[in-house]
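Just one protein chain is left out here, and the rest sit where they should.
And then chain A:
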Amino acid sequence: MTAVVETEGLTKYYGRRRGLDDLTMEIRPGEVFGYLGPNGAGKTTTIRLLLDVIRPSRGTLRVLGGDPRDPRVRARIGYLPGELALEGREKARDYLEFLAGVRGGVAPGRIEALAERLEADLSVRMGKLSKGNKQKVGLIQAFMHDPEFLILDEPTSGLDPLVQQEFLSMVRDARAGGATVLMSSHVLAEVEHVSDRVGIVRGGRLVAVEDVAALREKAVRRVELHFDAPVPAEAFADLPGVRDLKVEGASVRCTIDGRPDALIKAAARFTVVHMVSAEPDLEEIFLTYYSEEMHHAHAGA
């Protein structure tokens, strides 16, 4: 199957300022791709390039096997802009119906169903929508035509936690229906539960692309084991992947990198009465990428 997004050496300058530098990436059909980075890193630049809002200075891109300049390609995309502007005296419902009309119509009842799901009030005039409601209208227009490819720029901003959960389940539904999703965020926690892969962009460059499952495997995990009797420290010494080992009487504390297998097998020789394992903090790994990158930048300077 052809990639949904394929870019090579994609570069964008705004005058002399660099917005995106030499981006080569691929988004595969049916995956949810989390696009992460701090504000100003180049996420929105990438997304606007994919939708032909702006044009590349260098490099090539293909979206859904075609050129996004072709309206037939854009017809297959649902887009939520990062800074969604909605204004005027028009009611939100009329605006959505206008957009549906331009798209050649959507399934009957679809707008209502999405509005109900997100608890959006569509009878409000656009200029009077609250930030959260604006974002909901933006999500509805992105999802309403059941596009093959959803591009969502900071989709969760302005949504309260319950609506965020509903949104994430909409993303899961879309993926289950075969859609591909690209969603950006500056917080990993917002996308890690639905993303298959995450790309990390910083300073206009793609720093890393990681499988979320692999990222979890790399995660540093703090583990505490309690036994019914004191255990010898030697039994846990030099286990692969185990660090910061502290054996005190009947308890063992350590951190593990990746798989806990060796530790479990060592502990299995004794009677375990209690075990605590903290959920791996992907944010932490995410930040190590950043700090490494910053470290390189400093070294380079």
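In this section, a residue touches a chain if its C-beta (ideal position, glycine included) is under 8 Å from a C-beta of that chain, and two chains touch if they have at least 3 such contacts; residues count from 1.
By our rule, contacts and distances are computed from a predicted model.
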Given the options "Diol dehydratase reactivase alpha subunit", "Succinate dehydrogenase hydrophobic membrane anchor subunit", "ABC transporter permease" or "Nucleotidyltransferase family protein", say which is the protein name UniProt records for the missing chain. "ABC transporter permease"
Of A:88, A:177 or A:240, the one touching the omitted chain in the full complex: A:88
Sole contact to the chain not displayed, among A:99, A:124 or A:262: A:99
Any idea which of A:23, A:77 or A:152 touches the chain not displayed? A:77
Pick out the residues on chain A that sit against the missing chain. 14, 48, 51-55, 71-72, 74-75, 77, 79, 81, 83-88, 90, 98-99, 101-104, 141
